[in-house]
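What follows is a set of notes on a single structure, which appears directly below.
Heads up, one of the protein chains got dropped from this complex, but the rest are sitting where they should.
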Amino acid sequence: MKMKRVVSTVLAGVMAFSLAACGGGAAAPAPEAAPAPAAEAPAEEAAPAEEEKTEEAEAPAEEAASGDAITLNMWCIATESDSNRHSYEAAIADMEKLYPNITLNWEAFENESYKTKIKAAVSADELPDIFFTWSCAFLGDFVDAGKVYCLDDVYAKYKSELPEVMLGNSTYDGKHYGVPLTMNIVGLFANMDLLKEAGYDEIPGTYEDFIKCCDDLKAKGITPFGCAGKETWCVTEYLESIIEKSIGAAELNDIFVNGATWNNQGVADAVDTFQEMITKEYFDPAGIGLTNDEVKANFMDGKYAFYMNGTWNCADFAANDAFKDKVKVAEFPVIDSSKSKLGQLIGGPSDTLAVAASSPNAAAAADYAMELGKYICHYGYLDGCGLPAWTPYGDTSSINPLTQAVSEIVAGADSMVLFGDTAMPADDANVYLDYVSQVYGSEIDGAGFIEGLASDLR
Amino acid sequence: MEERYTLKKSNPALKVFIYILLVVWAFINLFPIYFMFTFSLKSNEEIFGKNVVGLPHEWRWSNYSSAMGTGNMGLYFFNSVLVTVFSIAISIMAAMMATYALTRIKWKWAEMTNAFFMLGLTIPLQASIVPVYVILSKLHWLNHYSTLIIPYSAFTLSMSILICTGFMVDIPYDLDEAARIDGCGLWGTFFRIIAPLLKPALSTIGIYAFLQCWNEFMFANVFISDSKHRTLPVGIKALSGAYTTDWGPIGAALVIATFPTLIIYIFLSRKIQDSFIAGAVKG
Partner (left out) sequence: MAENNSNNNTGNTRSNAKFRKGLDIFLFLLPAILLFVGILIAPIAVSLYRSFQKWNGFTPGTFIGFKNYTDLFTSGSLHFVPALKNALIIAFFSVFVQLPFSLFLALLLGRKYKGERFFLTVYFMPVLISTVVIGQLWLKIYNPDYGILNRALMAVGLESWTHVWVGDPKTALGSVVVPTVWQYIGYHMLLMYAGVKGVSPDLREAAMLDGATNWQVDRYVVIPIIKPIIRTSVIFAVTGSLKSYDLIRIITNAGPTHKTEVPSTLLEDMLFLRNRYGMGSTISVMLIILCFAFALAITAVFKDKE
């Protein structure tokens, strides 16, 4: 029963919300995409096992016709200690059975240094056949340079399993270039033990209650939030949610991807709201000098009541026996209900596989990458590393309750805006992060934020 | 004879004070080693807050097995040793030959050429990554040990030449003359007379080049894409995940990377110091 609910809610979510499209396109999802998963859904819910079987039978047959033994190279960031590691290993093991003629050599690199590596590889035309990338602007630069293989032909085969809305972030000029894996949103994680101490059994749903809760926590000597100032992306997890819940998803999306001006009073007010929370000492003042690892350890150690960060944390929280029963997840409450509403989230599919245009076996690699992406997504979802970009199948009842809670939030989603630093071109993203860190350091206020960005970015 | 001047007039109180200073400073410099070792046996909770500098509550030797097993540190260690040793060897050989030509053969542009080589001390590594990568890629010369060995020896070359110069100008020129009279050419003089006399320079250059190569990350990260040829710094970095990092095994890997060096250094320290002394003054 539980399993069915999860599957259907996720699907409902997929159909309902709209995702921002990159590459200057409109934010609207392709309307014809929605019916496809809808039609498939009942069948899957009824017989997920059967679905899997038919696929396994199909694929080798296809391959036998299509090819000699080839070797493909892949780079990714699923290092040994990464939470995605297991899903890659499991998926690749499955793929070996499905594609006996393809040998996959895959290498994993550390996240930050991978960015250097992949960019140098693009410059030198040394890309492997399949590579991990972040969607939107990061991949967009490579697409512009003509280094990425277009996946439109292969995608036709997978249309029923991969809703087209999920490809918005890796679609440029109407063409698809990426295989989305898992997707994540920003979640408001709460330590319920601490909330209870302040007299709350649930995470407050309205902004007024939420602020009151923070005050009550303060009164009890509990720090409401922890946020790592040394890694600016952690600050954006808070700031972007606050801006979105103040000015609405559509407006924020226009600013992030469609080139609307930053000179927006709503943004300035939202920044001031955020800074007010800082001046009221809702945030641990030490956070400005900490890394995310340290802040997260503090949160799990019961130092903060709330921690806003990506839902990829679900797997870690759920894996910690001492902590998993204390933690709950919710979305940030609405600040200005005339402009925003619940269900407007920050996040979307960003982790992506792409195929190099220079690959000698690009067509086979594209096919392989699609199939592999589906399996990685499947196992990643089961492991709680994120929500599936692909239509889920199989038994999902073992998924941890936190991830299930997130999928319910997503099911009720109205619209999603991708993380600002992923959505913007690299240089702009950096300027943006600069200003965000100045906001967190209280060096500029809301007015300074919008003026600075408006003049530096356009 | 030497003792006389050092002991003369020395104020006992001052002496005690100086000893205290030396010992305190020694503790400050030994502390990182203790820290690194205990760090490698702790869990994230202890590292981040619960027990930062104390002995581990629970000695997690499993950090080592996970660094060796899943992290594959044994192979990376071997690769690092191989790459470092060959880089140092090539750098020393090229530097000795060049220094010979620059200091012991008289020619017009010697000083100019020397200045040209010193330019290498100023070049930031980051700036050359992409150009070198493009060159190596055009030559189909990626993913070998030599992919790292050659750039490393090039980057240590300037310093090696500088150090060699210090040693070489110290060798009396009469030796060259004598060798010449005995019928040695320039090559004979170099290989039979000069090169053996430069032995003390080896450890000075070796230490410097070792520091450069052993911890080098950027080239190793970009130029090497297969884990067969990965070196320690990249391997250690790969122990951290995108959003979650278990720091204990990283500590263990750092110990694996550092302790052998430290032990070798301790055994050879007297020799190393003597070689520094031999090459000094000329700067």
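Note that the chains are named A and B in the order they appear, and that numbering of residues resets to 1 at the start of each chain.
As a working rule, a residue touches a chain if its C-beta (ideal position, glycine included) is under 8 Å from a C-beta of that chain, and two chains touch if they have at least 3 such contacts.
Since this is a predicted model, take the numbers as computed values, not measurements.
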Residue touching the undisplayed chain, where the options are B:L30, B:L55 or B:A178: B:L30
Full-complex contact with the absent chain, from B:L82, B:A154, B:C184 or B:L202: B:A154
Among B:L41, B:A95 or B:A238, residue touching the chain not depicted: B:A95
Where the unshown chain meets chain B, residue by residue: 1-6, 8-10, 18-19, 22, 25-26, 29-33, 35-36, 39, 49, 52-53, 90, 93-95, 97-98, 100-102, 105-108, 113, 117-124, 126-132, 135, 150-151, 153-155, 157-158, 161-162, 185-187, 190, 211, 215, 233, 236, 250, 254, 257-258, 261-262, 265-266, 269-270, 273, 276-283
Missing-chain contacts mapped onto chain A: 115-116, 119-120, 122-123, 141-142, 144-145, 147, 229-232, 285-290, 294, 298, 425-427, 430-431, 434, 437-438, 441, 443, 456
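Heads up, the rule we're going with is that only the chains that are shown with their structure count from here on.
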Distance from chain B to chain A - Cα centre to Cα centre, in angstrom: 42
In the complex with chain B, residue positions of chain A that touch it: 73, 75, 77, 79-85, 105, 107-111, 113, 116-117, 120-121, 123-126, 128, 292-294, 296-298, 301, 310, 312-313, 316
Chain A partner contacts - residues on chain B that touch it in the complex: 44-45, 48-50, 70-71, 129-130, 133-134, 137, 142, 217-218, 221-222, 225-227, 234, 237-247, 249
